Structures are given as C-alpha cells and as structure tokens.
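Chains shown are a subset, placed as in the full complex.
Labels run A and B following the written order; every chain starts at residue 1.
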Amino acid sequence: MANSKYDYHNAKELATESRFNEDTYLIVRIDGEKFHKFCPEHNFHKPNDKRGLDLMVEAAKCLMREFKGHIPLAYGHSDEFSFMIRSTSNLLSRRIQKLTSVLTSVFGAHYNDNFDKFFLYRQKHSARFDARIKEYANCKTVIEYFRWRQVDCHVNNLYNTTLHALTGRYRRHELIPCDNMDSSDRKLFENGSGDGKLYELRITPITEWIPDKSKFFSSKDATDKLSGTVSSQKQDIMFLDYKINYNNELEQFKKGTVVVDTNNDNLDSIKHFNLDLINDYSFWIKHQHIFNDSALIQQ
Amino acid sequence: MANSKYDYHNAKELATESRFNEDTYLIVRIDGEKFHKFCPEHNFHKPNDKRGLDLMVEAAKCLMREFKGHIPLAYGHSDEFSFMIRSTSNLLSRRIQKLTSVLTSVFGAHYNDNFDKFFLYRQKHSARFDARIKEYANCKTVIEYFRWRQVDCHVNNLYNTTLHALTGRYRRHELIPCDNMDSSDRKLFENGSGDGKLYELRITPITEWIPDKSKFFSSKDATDKLSGTVSSQKQDIMFLDYKINYNNELEQFKKGTVVVDTNNDNLDSIKHFNLDLINDYSFWIKHQHIFNDSALIQQ
C-alpha cells in the first residue's frame, strides 16, 4: 500500500535472510517440547504409548499430504519425527526460518487437532514442538541419517523397556489377530508390515504376572542398576527377572515408523511401515524414487 | 546411553548449527499462516474483529509470562505480533532454529488454547503461524523497528476500513462507558489507555445507517476506487459517503497493541496499551529499563 520512510526495513530483512543451498536434501527433525511434562499430564503409558506413537504418525502423514510432492520420506519414534525434503524442492523458497517455523506449526496443528481421535479424551493444553533443519548433500548421507535415528530408537527403547520392567511400570502391548472383522465395537490396528491385516491391541501391566512388588525398584535404583549394562545384559534382566522377551515387543516400538510416499499420484499413496533401515537395503532400493541420485545407493 | 558408530551425527549437527551474536536485541515477528482462510472459516468480523485481536494480545502475554525476564516488549496488530528479546538474554542459547521453532509453537499453543475464551465457540482446527527473527544492534534500531510496524498498522487499517465501508461489510465498534460495574451478564473491556476503567462493546453493521445497498461496491470495484488514493482522500470517502469518522475508530484498531513488562517482580506486571510509538517518545523514556543502552534514546 502506501510507502513510508520506514519501508527500508523490508530491504533490511531480506538482506540478512538466510536460505538453504539448492540441490541439497533437507532433513527437518521435529521434537516434542517439554514432553516429559506433557506425557504424564496426559497419562501416557510407560515405556511406550501406542496411542501417542500412532498420533505422531498421523500428524506426520497429514503434514506430508499438505506438502504433497515435497516430502517423500519421514521416520519417527518416541516424540520425534524427521522429514526429508526433496533436493529439487523449492518449498517456501528454502528460507531457513520460514521452513523451521511453518513445519513446526503445521505438525503441531495436526498433532493437536487429532489428539482426541487417538486418546478418546480432549487434551488439557496444546502440545508444543521444536525443529531443526540440516542440509544433506546426497542420498548416502541421508540414508546414514535415518539409520542413525533408528539406532537411536533401538538404544532408547531397549533402555526404557528394561528400566520400566525394573520400576514395575511396564505394560505389555500385544497385537491379537482378529478373525472377525465386523466387530465395530473395538478399535483395530495394523501391524506395520503393510500386509493390510487388522489386529486387536491387548495391554497388560507387568504386575499381572509379577505380583511380588518387592521385585521392583525406585527410578533411582533402577537407573543405577542399568548403568553400564550392555544390550545383552538388559535383555537378560528382562527375560530372566521379569519374563519379558524383548523380541516379542511390537515392531513399532523396536524399529520406529517410516512413512513413505509410494506414488506421486494420489493422497492414499502415503504409507507407513515398521521395518529395518539399518541392515536391510531393500527399503532404499525399492523407494529410490525419493532421491535424485539413487545411483549412489550401494547394496 | 550406548555409543554407536552413528554418534558422529551429533557432532555434525552442532558444527553447522547457527546462533545469534551476543549482546544484540532479537526481534521475533510471528505471523498468522494462511489467515486469509482461517479468518473466514471462523467468521471473523471485517475489517477488524476485536475478539481475534484480543486473543492475539492474550497469546502474546502468555508467551511473555512463560519466558519471563527474556521478553520485556511486544507489539502487534492484525495477525502479527513482534517480540523483543533482551540483548542480555541467553534464551535457548540464542540458537536460531530453536528460537524460531519454539517461539512459534508456544505462541500458537496459547492462541489455540485460548480461542474459545474469546470466540465462545470451539475452533474448527488449530491456527498456524510462522516466524522470522532478526538481530538489532541497539535501542535506536529497535525503536525504529516498532515504529515501522505501527506505521504498517496505520496504513493497513486505514485502507481496510475504507475498503469495507465501500463493500458494505464494515462494522462499527464502540466502547460505551459502563457505570454499573456489577453487571455480570455482559463481557466488559478496557480501552487500552491503562486507566483501568471498563467499557461495554457495541457493534453496529454499516447497513444500519446506510440502508441503501446501491451505495456499496463489489470487492473488485472497491479496490479499484481506492487505488492511488492518499490518506486524506480515504478519510473523506469514509466521512462524506459513509458517515464514518475515522478518528472515532478504536485506538486498538488504529494503533495496534503494545505489551510491556513494567516490572520484573511479578506476572501481573505485563500490561498492554494502545498508544503512539511513532511521534511520542514518552513511552520509550518511561520504559527504558527494557534496554541496556537507553542512554541512546533521543528525545
């Protein structure tokens, strides 16, 4: 509209506004902000709450639909989700602050707007998130990034599962095959293998099969007991002392969830899976369409 | 927890993470994202909706309380709010992406969580925001920034008010002095001068005093009519053709709202005003405690 002597401010803002380089892959990692408060306020199960994890996946899928064509891949576990923006994308002109703020805000909006669908009660206050974005030059370094996050999922989940066995707060999640599909009175789940079958979720507190409360420890003592243990020792503690076979934990808990846009033509094309990104190259080879330099994927 | 061969990623993220310089004032401007859709979806009044503006102020105050001690000053109008972070603040270690994402998310959470208090109905979906942050070296340039935003408020409000007079969508807002304070059945308002008096809000559509619909134009024709007009011409159109005295518009609409932390000791110290930041230095002199270099404020 009208000009004023203050209009030079627009030029000043542009002059120091930073953009990402062209042709790089951008990975945005969105994290729950103060979820150590938000989770207990909303009674999240320990060590994992399938409702909360499914809500994260739903928010991720909504965001990917909203920016259809720009974000072909995402991966998340716990209270974090990482999104890969195509190297050819010019989303929000690759402006650093615009990407950081808008993606955080859109993810949070979808999380909060869908909360009651998963938890079946209204949230007390909106969840908050933060974000960081970094450039990756090629598909090799992108793949390394996602493997890093899956290793992080594995390490953290093993630790937390053992910890909450020790504290007595552990709850077993089981997916029960469901022959009778017409049962409209139960919420049914997929198992994340992409086979389309539906399952019932059964949740059992550890105290059902370990009734002796003297077997459990305070958080402090449990943390001390775990200090310095390696993977196999944690699995032994769970199996021998608490009759928990870590192998039977849900794949979603052990592997996190990858979301991929399998096809560019429709919105249903955005699928999620709980599979191995670390040792198995087949995922990357099958979905190399998400990269512009897939020749670099080494089997 | 456990180390892995992927741990170098942490170092990589740190190595390219940007921070703002020390000792600079940071100004964050948070803007409504796609509010041209959000406002009609939620039936905001044209050209101003006091409920929406008051909600912005409330969200700003909540954010300032949450980051008490870091943000002594804010100013907003329309769907934007600018926050000044103290030059001595080390909020979120001055990390650019962390500040951008967290402040957007926190502001949005307060906006969405308070929506129904102001609009008296539940929002259809969460509002989204974006943010940009820029450094300012001294109080002179900070003051120039806030003047720029207030000039922007003035220019835009004058334009929009005239435009919606022409389209017939204008609604007059009046604050009526309220002698009878005990009336618990009405929502009462302050007038933004800080005098503590309460007022009733009366809203009247333009069609009440201009019943002849032939006097109104389509948006396209109204925009064409306004093209190239200066301030005085817009005021003349309003006054002569539509009996609107722009001087009687609410100060909140004409000047926007400044929020200042008047005192560092309690949460009630965060006050809002609708006053002149452009020509009148008294605000800056009175509140020079918000700066570390107030010796530079020139009368």
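We adopt the following convention: contacts are C-beta pairs under 8 Å (C-beta built on N, C-alpha and C of every residue); 3 or more make two chains touch, one makes a residue touch a chain.
From a predicted model like this one, the values you see are computed outputs, not experimental measurements.
For this homomeric complex the structure file specifies 4 copies in total, of which 2 are displayed in place.
Everything that follows uses one rule, which is that only the chains that are shown with their structure count from here on.
Matching CA atoms, the turn from chain A to chain B amounts to 180°, rounded to the nearest 5. Between the Cα centres of chain A and chain B there is a gap of 35 Å. Per the touch definition, chain A reaches chain B in the complex via residues 1-2, 4, 6, 9, 12-13, 16-18, 30, 33, 96-98, 100-102, 104-106, 108-109, 112-113, 125-135, 144-145, 147-148, 151-152, 155-156, 159, 230-231.
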